[in-house]
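For this depiction, one protein chain was excluded, whereas all remaining protein chains were kept in their positions.
Order of writing sets the labels: A and B. Residues in every chain begin at 1.
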Amino acid sequence: MGGTPTDLKLIDENGRRLDGRRPDEMRPLKIEAGVLKRADGSAYVEWGLNKVMAAVYGPRECHPRHLQNPERALVQCHYNMASFSVDDRKRPGPDRRSHEISKIISEALTNVVFTEYFPRTSVDVYIEVLQANAGTRCAGLTAASVALADAGVPMRDLVAACAAGKVADTIVLDLGKEEDNSGQADIPVGYVPRTGEIVLLQMDGDLTPDEFGKGVHMAVEACKKISEVQRDALKRRYSARTEETEIGSAERSEAV
Amino acid sequence: MGKDVVADLKRDYISKLLAKGQRVDGRRFDELRPLTVETNFIGSAEGSARVKLGNTEVVVGVKLVTGEPFPDTPNTGVLTTNAELIPMASDTFEGGPPDQESIEVARVIDRGIREGHAVDMPKLCIEPGKEVWIMFVDVHVLDYDGNLFDAANIGANAAFKSTIVPAKRAGKGEDYPLPVLHQPISITAVKIDGKILVDPTHDEERVADARLTVATTETGNLCAIQKGLDGAFTLEEIFKTVDASRRIGAEVRSKL
Partner (left out) sequence: MQSSDSKENIREIVVPGDLLAISSKKAGPGTYSEGGKIFASQLGIKSVRPDSISVVPFAGQYMPIRGDLVVGKIVDIGPSNWLVDINSPYPSPLHVNEVPWRVEFGETGKFMSVGDIVLLKIVGVDEMKRIQVSMQEHGLRKLAGGMVIEVSPSKVPRVIGKNGSMIQMLKNMTGCRIYVGQNGRIWIDGELDSIVRAVKAIRMIEDEAHSLGLTEKVKELLEQSSGKGA
């Protein structure tokens, strides 16, 4: 954020943004579940020009061991941007920004995972941003939720995430890269549809309380729609091959 | 622990099948797994490719920036190859700074590209002694089932074909296609119980005695070779493998 002066007309006379969207319109979102073979669960998200892959291993033995919690599982998220994901090549490896994002996503997911079912273990979540165009932490959290469900990790609900912001004195939804660079505020939100609770929230820039309220509500409404896309992705993964099951498959049969 | 526990158990099974001339997945000894290559996968990179070789999936991104040449080669561009074996791809990959394995993978891929003169590096000189193009080839492993060497090499070759040098952004004139000279293709084989198997899966790599990677160009000449693991090859085995690499390399090249 910085409200960098720009020649770009962020919002034109018709209220349209740089890419033609209305202020309350999201970029196109596609989600696919179960895309990797080795990971226990995975999801691939294309959101606008963002391309993000998420993978889950676990619950499994907790490493590093000294972080083990005797009463519950740890949810350890590692968010990383590929060096080729941005215009100016990024040096490989986590920087301070990735560490912070990893932490807040871990916390958001910890809220919904039934960690008490798996003491002393770790659920490891990996988020790789392959192509970035603003909103990668929201895309990452959205993908990570789907990957967790794909891995069969018990959860209260999926977390959906989306950012709102302010550009050209207007509250808008889902900032694109140019809007993020030249905008006046950015509010990423992580939302749990079932309970209506917020599990991820950040804000930077300059907003009146009213503007903030408007932005958060806008983001929450978008999260409800995103949640449907997440659910659909998970169902699609199996619906092509599911027709009927024998009642017996729900039982723990004796191994012979 | 966990998944790799089973890989060891398969050693006997793999050996018994080999004794009958079979591989676990039914392939011939000199057969590659199904290969798919998608170029221009990452818009933020100057060139990119997504490669699936069986269940191994890698993304290769090419980024170009301007910078100073090396003092001993003042008139050529600089090539740097990096490989990220991220934990997402396998529970056998640990995060953190590159370990010996990722460094070896990167250097072997680099050697094939460099010695095979894939790119006309002198043409990447902007001002002799002062400014040249620095080319970053970043290999990102998403899903791991053996043979990173070939998957990444094929990805790099595919990416180069569609890479655009971003001269405009750097104020150095118009954009132009990366000057590609050759296509050095590497083919890797492992030795198990005295048999040579091309394009090993992870299970096969794990029980292999020795590994040989051979990179060849369109002329049929060799440009890079790397022997790995702590077993040994006879001379005859090496020459046979070299022949196989030349032949199979040509087949792969025709598909790119």
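Here, a contact is a pair of C-beta atoms (placed from the backbone, for glycine too) under 8 Å apart; a residue touches a chain by one contact, two chains touch by 3 or more.
Only a predicted model underlies this, so the values are computations on that prediction, with no experimental measurement involved.
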item	value
Residue of A:55, A:158, A:185 or A:218 in touch with the missing chain, whole complex considered	A:158
Residue of A:105, A:127 or A:234 touching the missing chain in the full complex	A:234
Hidden partner interface residues of chain A, rising order	40-41, 58-61, 70, 112, 114, 117-121, 149-158, 192-194, 230-231, 234-235, 238-239, 241-256
Residues belonging to chain B that touch the chain removed from view	1-3, 5-6, 8-10, 12-13, 16-17, 20, 22
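Just so it is clear, only the chains that are shown with their structure count from here on.
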item	value
Rounded Å distance, chain A centre to chain B centre (Cα mean)	31
Chain A contact footprint on chain B (complex, rising order)	1-3, 41-45, 48, 55, 57, 59, 61-63, 65, 82, 84, 86-91, 95, 97, 136, 138, 140, 142-145, 169
Touching residues on chain A, where the partner in the complex is chain B	36-39, 49, 51, 53, 55, 57, 60-61, 78, 80, 82-89, 92-93, 124, 126, 128, 130-133
